[in-house]
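Only one protein chain is missing from this complex, and each of the others stays in its spot.
In this document, chain identifiers A and B correspond to the written order of the chains, with residue numbering beginning at 1 in each.
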Amino acid sequence: MTTVDRPTPPVRTHKAERTWVGKSIRRVEDPRFLRGRGGYIADLVLPGMLHAAVLRSPHPHARIVSIDTSRAEAAPGVHAVVTGAQAAELTDPLPDFGPNPAAHTWRCLAVDKVRYVGEGVAVVVADDRYLAEDALELIDVEYEPLPPVVDPLAALADDAPLVHEPLGSNCAYDRTFEFGDVAGDFERADVVVTDQLRWHRSGGQPLETVGAVAEHDPATGGFRVHTNSLSFTSYLFMVATALKIPANRLDIVPMPAGGSFGSKLFVTKPLVIAAMCARLTGRPVRYLEDRVDNMANCDHHGSDRHYDVRMALTRDGKITAIDIDTVDDYGAYIQFGVGHHGNALAQVVGPYTIGSVRYRVRAVLTNKNQQGAYRGFGSEVNNWMLEQMVDKAARELGMDPVEIRRRNFIRSFPHFIPTGNVYDSGDYDAVLDKTLELGRYEHWREVQEQARAEGRYIGIGLITAQERSVFSATEFWFWFDEPGAPVTSMPESVTLKVDATGAITATLYSCAFWGNSPETMVAQLVAEEFDCDPHDVSVVYQSSKNGLPATGPGGSRTTVMLAGAVEGASAKIKEKARRAAAHLLEADPDDLEWRDGGFEVRGVPEKRKTLSEIAIMLHLFKHSFDEDVESGLEESKVFDHPYTTMPSADRKDLGVFYPFMGHACHLPVVEVDVETGVVTFLDYAAVHDCGTLVNPRSLAGHIQGGTAQGIGTALYEEFVYGPDGQLQTTSYLDYPIPTSLEVPELKIGHVETPSPWTPHGIKGGGEGGRMMAPAAINAAVNDALAPLGVRITELPLTPDRIRAALRAAGHGS
Amino acid sequence: MSTREITLTVNGRRTTLSVEPRKLLVDVLREDLGLVGTHIGCEHGVCGTCTVLRDGRSIRSCTTFAVQADGADIRTVEGLAQGPELHPLQEAFWEKQGLQCGYCTPGMLMRCVEILERDPDPTPQSVREQIASNLCRCTGYATITEAVCAAAEVMRSGARAGTEVAS
């Protein structure tokens, strides 16, 4: 399936010369953070504010026989103690996009039974956090332990204990999708490569945990809630329902997030707990997770997958089909449904011309903290699986990893992949060429050769993979035959105000700062439009109540969507300013052109009005203009997703849902100490193409930082549940996060293939590092161990796993 | 439980306050003194977001009781900038984008103040080794290393200029 005749949006022409877009300016956000004045959720203190703490279950699976809170209630400084049963009276279930929410109901505290170690069973509200934690120790809970469901494959057995009895099974979702002639392609294949792969769960682990400060207004019954959870306009309606109030009685105020990496996208539980407690006590309440909450009870562990994969190829290395069967361990609840696999399906064939795909996904519920979002949202797992298969195929066919990739690259765009999603643009050869040069591929192959002769094991990993951006919500409902909705528009909005002095303020909706640079990015885009200094643009965040339609960050959509909104609002401002300038210059509006911060009569530079000259007239001297002109110079734009289409009724074509496709090539060089299984980096090159760059230094920061997280995923980080269901990694002593000495300095390169369909040709690029690094590092380690006949198919590649594999291959000591 | 009176000199200002023995230094700085630039990350000493200087040396304020700091000289991120003028480390972090979300930044800055006070001319490798004490989940550390080296250079030339003026 190459270029197909399907309707696509009109191709845009992009400005050739840009002043601010593409420039590495200092971030406008930074001075306040550098001074320790970030204004995070923990810094917010309201008069009379109380503090909540949650009692976590010590059992993976147990019936709650009784809870006695009397001793806790009597403890000093305690204002309220709420059990799960009481919370179920005060609130409705939490938002859930799972397949059958009525049968796997998720609440802010456990009611009849606990389903994982760390699940909340009661909450204490006290004068401070110390006193709240004192009272937690005085709550007496009697549990009746039940057999835990830990292994997702065992959980599928008919006689397995059930995590949710009403569901009648631990399998929340099971469906096989077929795109193209899979059976035929396998029948015609010269070679079929098969493998089993295992990706263990890790998580974003931002250094700031998640929290909310809630105020209740008894006069209206409404709430004002401050939170560092990000996509608040998306979940507002659902948490209002959980709080049993009309949505227009809830105002959510965004706070900057001290890192998210996906894990603060929707964090609805802390908000509902804080609000419930505020209403109960009549006082503002802060609930802020501590680190153990954030590790054990955060609802945002990452993917946890088993794969059985078959790949069909011709003898000369052309991949024709892939057949994927995955079991994903979702934990005790399934708040986002199987959206993570929608992410995978957006780029399931990678950068390759694979013609047919079978994809079976089984979502299994177990006694673990549930999955949420983590940088990549499941597509990084697909990248890893696919690249592992390509490397295995290359090995079996005796091909070089570079050669097999070139043999299969897509080279004509737009390209519709078998699932129906589209790749808008790309130049995969250019990215690969640049990486091979930057990473000194040939040099390292020579070094590797010499090292092997000396009994040292150096490995070179090479992967070429996709980074989808700007998601559309269809991926959350194309799983079912009955569409829940038509195609989704997923808008973002911006208001631009030019005040009487000509200074510009941009207002952002459903957007908070989370380590990305929304302010800098918007300031650069505004400066590009109005020829001003981005550092002179003021950017403010609006709370939900005064908000325009907006979706919020997620799926690397913010830059493209806000660029569209800025472009649209700017056009409106310029149109009004053009008319005003024409009036003031007594010229025809059509004769005016925008030049260097103002409108001038084409060819007559002395006849011009600057934006500030126009602005002051429009603000203060409206009567100078025609009757239909209103005072002021302020415009908003609601920008809808530029390109998304319906799935077909039979789900043989899922439509376009992730059209702006970035691409990258990573080339790490590692040395494996075969005695200890320790992996160290000798070099690392990464080249990314995410269309037109807005701030190259910011993007490089995301590549370096995302790769650091990918290194964590590949080598260090894992939430380990023992066979007894106990979480064995509840602190940073057991969950190792890479320090500066575990992360090499990357050699970073950029290729810019503009998208034909977005403003300036921008694509999203914030997740790429982590979407590539695990695959690349696994490839490098396998390349290092190849002479020993060892290939590892399980992440993270801890010294323990590497040593175990070596021992199994007879390399005991 | 009874409280104890302690005296802290924080960013040059001497304060006497009454604290419960169990109150962590980070909580006294944030809650009693309103210095919320010092952050809480892991509360078990690993991540380093709570790093402050005690008598010139970096410590974890989340694993230090405030009573243990009685009589000590404490420096926090709020003490770095002089009015509108940022400290050279803050300037360099801004220039090199040594931060993304900003949450580890105050602790990282205080650790880097100590590093440069003890070695005004560190190599990039030495900086990399020394900042391993503080986790950053955003940057991957490369721009932090760059920023510290850049700040060191500015501070050395500033110190030379100061010496010349003085002599």
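In this text, contacts are C-beta pairs under 8 Å (C-beta built on N, C-alpha and C of every residue); 3 or more make two chains touch, one makes a residue touch a chain.
Keep in mind that, in the parts below, contacts and distances are computed from a predicted model.
UniProt lists the omitted chain of the complex under the protein name "Carbon monoxide dehydrogenase, medium subunit" (options: "Nitrite/sulfite reductase", "Transporter", "Carbon monoxide dehydrogenase, medium subunit" or "C-type cytochrome"). Taking the complete complex into account, A:Val720 is the one of A:Val11, A:Val604, A:Leu620 or A:Val720 that touches the chain left out.
Per the touch definition above, the residue from A:Val28, A:Val292 or A:Leu562 contacting the chain not shown is A:Val292.
Taking the complete complex into account, residues 1-2, 4, 20-22, 24, 27, 43-45, 48, 51, 54, 57-60, 62-65, 67-68, 70, 111, 114, 130, 132-134 of subunit B touch the chain not shown. One chain is missing from the display, and on subunit A it is touched by residues 129-130, 133-134, 137, 290-292, 673, 675-678, 716, 720, 728-729, 731, 733-734, 736-739, 741-742, 798-800, 803-804, 807, 813.
As a convention for this text, only the chains that are shown with their structure count from here on.
Once the centre of each chain is set as its mean CA position, subunit A and subunit B turn out to be 31 Å apart.
Chain contact summary for the complex, subunit A toward subunit B: residues 26-27, 29-38, 40, 42-43, 130, 204-208, 256-261, 290-291, 513-517, 697-698, 701-702, 704-709, 731-733, 737, 739-741, 743, 745-746, 769. Residues of subunit B that touch subunit A in their complex: 20, 22-23, 30, 35-44, 46-47, 49, 76-78, 80-81, 86, 90, 93-95, 97, 99-106, 109, 128-129, 131-133, 135-145.
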